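Before I ask anything, here is the structure I am working with.
One protein chain omitted, others in place.
Now for chain A:
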Amino acid sequence: MSRNIKSYFNVVYTKKGDKKPSPVKSSKSPANKKLQVISSDEEIPKAQKKNEVKIKKKKTKVIESDSSDEEVKSMKKKAKVKTEEKLIPVNVKKLFGGKVVQSEVKNKKKKQDEDFEKTLQQLDDDFDIDESILDKSMNEAMFEESTPKKTLSKESKLKKEKSSKEDTTVVEVACKKVKHEKDSLNKDKCDNGESSCEMVNTPKKEKMKVEKDTAKVDKTPVSRKRKAEEDLDESGLDPDQERYEKKRYSAMLYKQYLNRSGPVLKGQKEMPKGKPDCLKNLCFLKTGVLESMEKDDMDILVKEHGGRTVSAVSKKVNYMVVGQDPGPSKLEKARSFGIKEITEDELLDMILVKSGMPPKYVKHSEDDDDIVCSPIKESNERRKKNLKEIEKKIKVEPKSPKKEKENKQENVKSKSPKFKEENGKVKNSKKETEEENGKVKAHILANEKTQCSGNKVKSIKNEKESKVAKSVENKVVAVKREVVEVSDDNRSWTEKYKPKDIAGIIGQQGDNSNMKKLISWLTNWYKNHSGKNRPKLVKPSPWAKNDDGAYFKCALLSGSPGVGKTTTATLVAKELGFDVVEFNASDTRSKRLLHEEVAQLLSTKSLATYFKDGSAPTKKHVLLMDEVDGMAGNEDRGGIQELIGLIKNTSVPIICMCNDRQHPKIRSLVNYCMDLRFANPRIEQIRGAMMSICFKEKVKISPDALMEVIKGAGMDIRQTLNNLSMWTAANKNLTVDTAQKESNASKKDTVIGPWEVIRKVFSEEEHKKTSIADKSKLFFYDYSIAPLFVQENYLQVVPHCNKKDLLERVASAADAISMGDIIDKKIRSTNNWSLLESQAMYSSVLPGHYMSGHFGGQINFPGWLGKNSKRTKFQRLMTELQVHMRTTASASKTAVNLDYIYYLRDSIVKPLQKEGSDGVAKSLEVMQAYNLLREDLDSILELSQWPKRKDPMASVESKVKAAFTRAYNKEGAMLPYSINTGTFKKKTSKVESDVYGDVEGEESDDNEDDDDITKDAMIKEKKKPATKTKKETGEGSKKGAGTSKGRAKKAK
């Protein structure tokens, strides 16, 4: 039986398309074959549908023509012989005779289409036509789908004249039958056995063909995973490699699975409401992504109608609903069990038909075509006028059977309405189709075999499609372009193609995606955070994986711009029916506003839905704080703190969004938020969506060019769209070259740190690539620190030059750097910032040029900064010291530093070193003579200390040191100057005060080390007492002066 059917098909092919099956394999031009083999699963479904339609069309014709089995049988024998004979010649023709075909395409297509259709019809009717002619004509017709062959058209004209109106209607019927057939197929469950047999056979056949193809393809240079795999299968390479390849393949598949998109038309189709038990005893299985339903949706639908769904392939499964990206293993298994494969539409129609309603889903697509038909016509006319364009197109679209099929499909779709209108025979296409539907149904019901054949055809298609290359999709796009209505929508693309629902968000469809997390968090929010029996939640550790964020009252979405944070948040809120209150950077978000207004807003109910559809006002709010890192300036002062406060006490969920999660302002916020980091989607994820937009916008762009555009935008979806729309505004044709150029030019400026900058400044390899302008640009990444970095590190570079010139180069570089410093001074002292360019030249470009080479060591942070601050500290110590000594010594600061300090140190430390405790008195005497504090001694030691010199204090015993300090404190020298601690002077004991003073002074010393501000703050604090005690100081100093005077007298 199965054999019969097979042969029957062959007959059909020979009759109608002559080489219907053969083109599949043979007509593929090498390039196409490659592509097909490469093809990922992603693109298959589209092609599938088309193929299905096509083949179904063929089938229906057959049905019409061959109503009796006998005829079929007789045909099949002939057909078999023919096909086998012709396989090879056709291949050859296809492979090498491509040009002929192309030139023929130029001819008027419409007429040809008509002719073709008619010939088909006639062939069905009159079987006796000379076979050789038939073969030829069919052959050509099939391959060039609508190429007008003169022989054929002649014939067809003859027949056309004969043929009545009925004929034309039949042609139309043929087109439309396809869909109804499917329905009928679905109805007939009892044919399962037959169909399964067929299915088992057909895949095999297909496989064989494909294998032949691949064998040919192998010769072509392009080789990719899949091809390789098949090669392996064929050539039977060593099993290890094979296993490895398999593993890799499955890993790839899994990746694809993880990243596959959601239903394209989710929620856009009206779900049928059939009889509750119409699917009784039926078992369904879903594979791939359906057009409009998630798995859950399908489960519900099927269960509602009495059926059941399973998730694994078994023999009990009656139908497998195949969507986009079907799992290959599932498909294979299903085929081996002979499970019928249906599309989503077929499933929906099945429900309708079984509950006695007319099917509408499959037809639906055709109606679409009807609607679209006028543009098609227009475009066709245009085509006629512009032959060149067509030529181009043909070149662009290599002849492959698939393409032809698709073209055919397109044509078939578009033809039917065209026909009607042109001929003026049919005015209302819809009516017509309805009538035909009836007919076809009857017809199909009468003939059970059709169903089998239908299944078979379908499975063939699936098989084929699994090999369809990505390029096929592009071709489809190219073909479809004419069909699409031109929208006069002037909105920017980013607005126009904004995802309408959560399924449309790119890169957020996985189970672990941020969107899913956000949804679950938001749905459970009220459960977790309000009501009496809310669970007690513990703050999860920041490293906990897969935390659902139940603890947090706020979600923080972070990620680079254009990845869809805001879109995700708004759509998720919409999806879950939350009312959104949004604040972004354009709103003032100061503490006050957040405190008053937000609180008010959140306590209200939204009437929006009430006015829309009368449902109850919502109480579910979500507060959307967009661009929280933009909270800056006086306007938003305290905004983050208030936001945190708000989060702590909120009664509604809050979603915050920011770009830079590491921003210091955000860091405090992070502790209160569920952290959702949006990574940039991968190119592949963006590309699909972009492709479809390009297609809708009639932009011709190759996938490679698109890749470039996406890369250029740095995976920023919004940027990609904007760039695309700009670059294609003038020319709808975007080539790889221009795309690359443009995207290079538009590449986002990435900020690189000073280390990277310095590496580039001195790297010889970089120099080869960069112009002088680019080199000087490096300086401007941070022009204040760049010269320091250059100076610090230019000695680390190993210049690629003659060893002799080494020092000369270093000297030149140093010279340039010193010149750069002069310019720097000029810039900063005169505010002449226009000199910055020159500084870039001297401070960065020239040293880079002289020292061009590679780094021999680590790149260091400029030491100048640290040294400079140490220098200022020393200066301060010196000033202090000089001032303290002033009454005795007349030396200026420099003199103190250069001369005094060493001798002073020696005169203080030497007695301690030599005489130990006995020298303490001597040392103290010097200290007092110069009015030095204990810490002045320390600064003296520090200032006079040079590297590689022994610290003189180190050789003093710690016992002596302690004795010295004690003696000093006890002595309580009266100083002619007030130490910073005026307050203590009020105390009765002067000695005490000085002791305290010392301590205090020491402390303040430490604090003041580097920070002038703290110094000031302290002064402010103590200013008052200082002035108060002025008098006292005067007295004190008088006394001090007295002693010094006395001493002076003594000296005399």
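Criterion: contacts are C-beta pairs under 8 Å (C-beta built on N, C-alpha and C of every residue); 3 or more make two chains touch, one makes a residue touch a chain; residues count from 1.
Please note the rule applied: contacts and distances are computed from a predicted model.
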item: Chain excluded from display, named as in UniProt, from "Dynein light chain", "Cyclin-like domain-containing protein", "Replication factor C subunit 3" or "Protein DIS3 homolog"; value: "Replication factor C subunit 3"
item: Contact partner of the left-out chain, one of A:Q241, A:N731 or A:T894; value: A:T894
item: Touch with the omitted chain, as defined above, among A:K280, A:K316, A:K732 or A:K867; value: A:K867
item: From A:N731, A:N744, A:S818 or A:S955, residue that would touch the chain that is not displayed; value: A:S818
item: Hidden partner interface residues of chain A, rising order; value: 791, 795, 806-808, 810-811, 813-815, 817-822, 824-826, 828, 863-864, 867, 870-871, 874-875, 878-879, 883, 886-895, 897-900, 902-904, 906-907, 910, 922, 925-926, 929-930, 943-944, 946-947, 949, 976-978, 980, 1012, 1016, 1019-1020, 1023, 1026, 1030, 1033-1034, 1037-1038, 1040-1042, 1044-1045, 1047-1048, 1051-1052
